[in-house]
Each structure stands twice: as structure tokens, then as C-alpha cells.
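Excluded from the complex is one protein chain; the other protein chains are retained at their positions.
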Amino acid sequence: MVLLLFYFFCFLIVVSAFLMLLTRHILYAAFLLLLTFLGIAALYALVGADFLAVSQVVIYVGGVLVLLLFGIMLTHQPVGGQPSAAPQTESRNLWWGALTGIGFFALLAQVIYKADFTSKAWIVSAESQKRLLNNSSIPHLGANLMTHYLLPFEIIAILLLVALVGATLLASRKS
Amino acid sequence: MLSLVFFLLFIPLFALAGVYAERKVSAFIQDRLGPMEVGRYGLLQTLADIIKLLLKEDIIPSLADKRLFKLAPLIIFVAVFAGFAAIPLTPTLIGSGLQVGVFFILAIVSLDVVGIMMAGWSSNSKYPLLGAMRAVAQIISYEIPTGLAILAVVMICQTLDLQSISYQQGIWINHYQHLEADQNYLFGLKPLGIDITLVGGFLTWNIVRMPFLSIAFVIYFIASLAECNRAPFDIPEAESELIGGYHTEYSGLRWAFIMLAEYGMMLLVSFLGVILFLGSWNTPLPNLGYLALADWTSGKPDTLWGQLTSIFWLFSKTFLLIFAQMWIRWTYPRLRIDQLMYLCWKVLVPFALAIVLLCGVWRLWMV
Partner (left out) sequence: MNPQISAFGMAFLFILGGIVLVLLGLAVASLLRPHRPNVEKLAAYECGEEALGSVWGQFNGRYYVIALIFVLFEVELVFLFPWATVFGQKELIEITEGRWGWFSLVEVWLFIGILVLGLAYIWAKGHLEWLKPQPQDTDYQSKIPAKAYERINRTYQKNKT
């Protein structure tokens, strides 16, 4: 059952990602991204990462996607009142584009194929902690944030501060 | 599974009753009679309305983006409906025992936002687009004070599981896993030494366990009004300037599902408010010596009596909150958008942050 659902959501992610690339309609692409995000959240849920699954929806769907949509709506000035005008670019390097894409795909496929995931230290340690797999991951996450990853935790706060200041500065410059 | 079937039937019924109640409440507040024609006291009015909506032509404007226009009501409704999965109805009945319950409901609100955006954009008309932009800006802004108020409760209860939060606020606290040895003290303070684990009632509700949570509850309640786009935060669908906001172009049953989602959202945030702050399905009456009011008015969690009483208390408290929502809608004028942003970012967020800081200290006094 879980395996079946896994393949279903994988299919959903891949198809929606492909359609997102193929559609010429920028808002369709944004809404297809929603489907991709939800599919990824479902995959997180399937491996038992409950907090991560919900965070994925909260941050990516509720935050990043809305930001994207606002960005599109504020900048997208369609021709002749029709909002569905496709984005046009000056330069179209079909061959180079295809070559780069295929090359990058080959590289990634190579890496994934060759990597030996089962003997990675963090996977082994996660496998050994069955306690994690039998319940929610949240207390574990919280405890780790406060102990092993304390410095990154505080640095994230500074990173968020910098992002906040920088983003508002950039957004307000033009007006 | 039972919970799913229950909500599938209950939410449409609630919307029917809710619309009728809204019209009657507004009528009485304005010294009118409200619907009186269909059925006794107009009781069948909303039933007639839903039949009318079923028979209405489904108009899809020629300029609209047909696919997204049809999809948007589905996303809006399903997002809200999925939120009920995390709501505990009785001590043993809950849709899905998610450990991340509260957080899951926050995610649901995010999904709702995308549906609203889709509805507003695909209509390709001025009012819906403007309404959608306002709705989204308002909902995401008020999600921050909501989230902080919820965080304060999570800090006091030390869990995201709504069922565990419910058990902690009553006399059956020791009947839930991991809470077997827990005790409730007056105002949550162990140093005071007044053990009220078996007294229960409103004394163990979160707003009394940590008195500052009552301020958090007010923040939550105000923000939840904004999350449902209800007056005085209804500028996204301000009738006098925007017709109907993001659902101006919708008609027939598609419009009905958007309204259903709005009433569903009211119900969802009221449920959540009751569960987080007002003792969930626990009785408000405490045990006072020989007057064991709490024992009399709430049965053991796994008995039929326990199920019935907990449903009764949860729903009566929720309906009271919904009545308060309606009361406020027909009492206060609409806020301007600058006042809206002022209230959210300069009043609610700083207060909520202060309460989060306070709750941290309080929790450490509690153990």
C-alpha cells in the first residue's frame, strides 16, 4: 500500500514538474508547482518525517508559492488585456540548452547510480534508531536543535534577519 | 473513519444552520425579524436556498480561465475540509491521530490561500482579482499572530497533538498515554502546591493554567476572524466596494462550495480555539468537595456517557464562539486596510511575541 502510494506521488511529482517546464503560461507553471510541492510533502509523510511534511506545505505552499504568485501578478503586464501571453525571450539557444540539460542529467544520474547510500554514516545511524521510526520526529528534532545544532540554529536567526532587511530594502528601492 | 463520515455530513448541515443563524442573529441585532416565510419562523429558508443554488445555471465568464476557474472552489473547500482531520471530537474519536495536529491546521490555511488566489486570478475580472489580493495579504499577515498564539499553547502543553492538549485540560488527564503521572496545579504553578488534578473544570483550562494565555486567546480570536475573512476584517469581500471579492464571478453550486468552505473555516477556527484555550471537550464545572460537578457532567473517556458529554461540551463551546463571531460581525464596522496592517503587525505580533516569552518562563515554573 505504502509502495503503491509512493509510486503514485512520484508520478504526480514528475508529471507536474514536466508540465511546469512545458507550459508557456507562467501562472499555470506556478499552480503546477503547487502540485509538485504537495507531492513532495506526501513523500516526506510516507517516510515518517511528519514535521518535515507539514513544514513543506507551510513554507513552500503558504509562503514561497504565494510570494511567487504575488511577484507574477505585480510584474506581469500582459499585452492587450489578455493575461495568458507567453513569456518571450530574445535569445533561444535550443541546442546549447538541450546539451546542457542532457549533460547535467547524465551527471546527476551518474552520481546517484554510483553513490552507495546504504553505507552512509547518517543513514546507518538513522536505521539503528528504531525509536525514531515508531513515533513522531518532532521531540527529536527539537532536542537536536538545542544541542548538536545550536550554533546553526542561531545563525539561521541572523540569516533570516539579513534576508528580512535585504529583501525589504530591495523591494522598496524602485518605488 | 467515523470522524470522516461525521464531518462529511456535518459540515453541509452546519453551513445550513449557520447561514440561518447568521441571518436571524443579524436580524435581531438590527431589530428585524429575519427570514419568516419558508417554514415556521423561516426555518426552512436555507434549505430552499440550497435547492435554488442546485438549480442555478453554472456561469463561467467567457474571459475566465476555464480550467483554473473550475478547479479553485475544489481546492478552497478541500483544503478547509482536510483541516478537520486533526480535530478531536471526543476523547477517543479523532480523524487522524497526527502528532503534528496543530501545525497541520496551520498548513491547511496556507493551502486555502492558494485556492483563493486561483479563484481571483482565473475570474479575469477586476473585483475578484482585487479581492483575492486583499484576502491573501490579510490571511498571510494574520497567520503570524495566530501561529504565535498557538505556539504559546504548545509551549505550555509541550505537544502538538491536539488530543493530548485536550486531555491535559481536564480531570481525565491521566487516562492518556505519556500523561499518566502528570498533575495539574492551580494556575499551573507547582510552587503554589494546590493540586487540582481531580478538581478539573474551568480551573484546568489553558487560559487558567497559564493566565496570560487568555490574552493569547484574544489575539487568536481576533486573528481567526481575519483568517475567515469575516467582519470587521472583511475588506476582501467588502460588498459595498468589491461586490463579493474573489468569488464575484462564481454562481450556482460552485459559489455554494466557496461559501461552504467559509463556514467550514469558521467552524474549524472555533474548534481550534476551544481545543487550545477553552478546555476542549472537558466540562467547565469543577469538582467542589461533595459537589462532584465535573464527575457528574463528564463520563470516563471510553464510556458512552463520556463520549456524549464530551461531544456536548465541545460543541456548545464551539457554537458559543461562532455566535461571538456573528455578534462581532453585526456590531463593528469594517477596518480600512491600513488599520488592518497596523493592528496585525504593530499590535498583535508584538503582544504575541511577549506572551511567547512569558510562557517560556511559566512552563519552567510548572515543572
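Per-chain numbering from 1; labels A and B assigned in written order.
Basically, a contact is a pair of C-beta atoms (placed from the backbone, for glycine too) under 8 Å apart; a residue touches a chain by one contact, two chains touch by 3 or more.
Computed from a prediction, not measured in an experiment: that's the story for all the values here.
Enquirer: Which residue, B:Ile116, B:Leu148 or B:Met266, contacts the hidden chain when the whole complex is considered?
Expert: Of these options, the touching residue for the absent chain is B:Leu148.
Enquirer: In the complete assembly, which of B:Gly39, B:Pro211 or B:Gly360 touches the absent chain?
Expert: Missing-chain contact among the listed residues: B:Gly360.
Enquirer: Touching the missing chain, which residues of chain B?
Expert: 1, 4, 7-8, 12, 53-63, 73-74, 77-78, 81-82, 84-86, 95-99, 103-104, 123-127, 129, 133, 136-137, 140-141, 143-144, 147-148, 151, 154-155, 158-160, 243, 248-249, 252-254, 256-257, 336-338, 340-342, 345-346, 349-350, 353, 356-357, 360-361, 363-364, 366-367
Enquirer: Which parts of chain A face the unshown chain closely enough to count as touching?
Expert: Considering the whole complex, chain A reaches the absent chain at 2, 5, 42, 45-46, 48, 50-51, 53, 55, 58-59, 62-64, 66-67, 70-71, 73-74, 76-78, 81, 83, 133-136, 138-139, 141-143, 145-146, 150, 153-154, 156-158, 160-161, 163-165, 167-168, 171-172, 174-175.
Definition applied: only the chains that are shown with their structure count from here on.
Enquirer: Distance between chain A and chain B based on Cα centroids, please, to the nearest Å.
Expert: About 30 Å, centre to centre.
Enquirer: What does chain B use to touch chain A in their complex?
Expert: Touching chain A from chain B are residues 65, 68, 98-100, 103-104, 106-107, 109-111, 113-114, 117-118, 121, 124, 129, 133, 136, 140, 143, 160-161.
Enquirer: Which residues, counting only chain A, touch chain B once they are in their complex?
Expert: My answer: residues 27-28, 31, 34, 50-51, 54-55, 57-58, 61-63, 65-66, 69-70, 73, 83-84, 135-136, 138.
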